[in-house]
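Moving on, here comes chain A:
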Amino acid sequence: MTAIPLLELTDLKKYYPIRQGLLRKQKGYVKAVDGVSFNLFPGETFGLVGESGCGKSTLGRVIVQLMEATAGEIRFGQKNVASMSAKEKQAFRRQVQMIFQDPFSSLNPRQKIGDILEEPYSIHSKHSKQEREEKAAALLRRVGLDPLHAERYPHQFSGGQRQRIGIARALALNPQLIVCDEPVSALDVSIQSQIINLLEELQEESGVSLLFIAHDLSVVKHISHRIAVMYLGSIVEMATAEELFLNPQHPYTRTLLSSIPAEHPRLKRERITLVGEIPNPANPPIGCKFHTRCPYVEDICKRDVPVLKEISGHAVACHLIK
Partner candidate 1 sequence: MSKRLLDVKGLTVQFDSPVGPIEVVSDVHFHVNRGETVGLVGESGCGKSVSSLAIMGLIPSPPAKKIGGEIWFQDKNLLAESRDHLRSIRGNKISMIFQDPMSSLDPAFTVGSQIDEAMQFHQKVQSNEAKDRSIELLRLVGISNPELRYHEYPHQLSGGMRQRVMIAMALACNPQLIIADEPTTALDVTVQAQILDLLNDLRQSFETAIIMITHDLGVVAETCDRVLVMYAGQIVEEAPTEVLFDRTAHPYTEGLLKSIPKVSGAKVKLYSIPGSVPNQSDMPKGCRFHPRCSYATSRCQEQDPPIEELTPGHRVKCWHSDQILRRNRGGV
Partner candidate 2 sequence: GCGGNASSNNLAGQNSEKPADTQANSGTPKTGGTLIVGTSADLTKLDLHSSTVLSDRIPLLHVQEMLVTIDEKMNIIPLLAEKWETSQDGKTVTFPLRKGVTFHNGKEMKSEDVKYSIERFMKVAARKGEFSMVESIESKDDFTVVFHLKEPSGVFLASLANPYNPAVIMPKGIAEEQNDNIVTPIGTGPFQFVKWEQGKQLVLKRFDKYMPAAGETSGFGGAKKPYVDEVVFKPISEASVRLTALETGEIDLATDILPKDVKRLSTSKDLVLSQETSMNWGYLFFGFKKPPFDNLKMRQAVAYAINKKEIVDVATWGLGKVASSPVYPETEWYSDAHAADYQQDLEKAKQLLKEAGYNGEKITISTAKAYDHHQKAALTIQSQLKKIGMNVDVEVLEWASFISERANAGDYQLAVSHITPRPDPNQIYYAYTHSKSNFNGYHNPRMDELLEKGLTTVDQKQRKEIYNDVQKLLREDLSFMSTYYYPVIEAHQAYLKGYIPWSAGYPRLWNVWLDK
């Protein structure tokens, strides 16, 4: 791993306004991403896990510049994304791709799959129609679909098939960074393996970096070099995959790991269940955001916001970890 990060996030924030009533008056914010910083290196897979609704997709969308950050900075290839020239932006668009969480709505219902997959080529390269068709067919094969499917429309596919189309599209341009928002959630394990292997192969070949958002911890563990755990808009723990699974520190991470379903019906895991309500992101708890549900809560947690402290590559944001 080289020392120059491909992607650097510094104190990134994204707030959504809450509007209500007939006149849609603004009533505060949902702090979907609230001060996230990390670096992503070339050829690295960075796993992002966390509670549903904690801001993972939002973070992804901000990184690919579908939305503007409320605050903070994103640097890609050492350039600030916010101040890129049109040309640099176009290059950025080519180098950074996204696999959307919701595969169906990210496919134009009026386009045939073939056209959808040819699109990246027609945007960024000067291939002939025939070449594009061939490339699209190759993509379909790579994700385990039949090239004949090129003639079909999105609604004629099953959920998993659509997801693979989304993946194929993101792979088309050999990007440097792919933001994968739950890319394999709808796939059966065999195809999931196939896709993960594919991503890993690609990484070996071209050194693509992946920001891998997923809920399936075994998958995340398998594919990621480093993993960050998010809770309510902030990263609470960040370490290498091995380290995190062997030595989880943050109480939330521990809960998470303990909740992984057993692989066999006879193996029942000791599960830590969280008590208390999931807090409201519009009005997060003061102090440590997790304190309302933390089994080890102490006074300081209700007062001070813990910062992410790094000890030999393992960063945790918890007052109780010394």
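We adopt the following convention: contacts are C-beta pairs under 8 Å (C-beta built on N, C-alpha and C of every residue); 3 or more make two chains touch, one makes a residue touch a chain; residues count from 1.
These made the cut because all candidates are chains of the complex that A comes from, given by their letters.
Bear in mind that the values here come from a model prediction, so they are computed numbers and not experimental data.
K.L.:
Please state which of the candidates 1 or 2 is in contact with chain A in this complex.
P.N.:
Answer for chain A: candidate 1.
K.L.:
Within their complex, state which residues of chain A touch candidate 1.
P.N.:
16, 18, 20, 49-53, 55-58, 101-105, 141, 144-146, 148, 151, 156-161, 163-164, 182, 185-194, 196-197, 200, 215-219, 221-222, 245, 255-256, 259-267, 271, 273-274, 277-283
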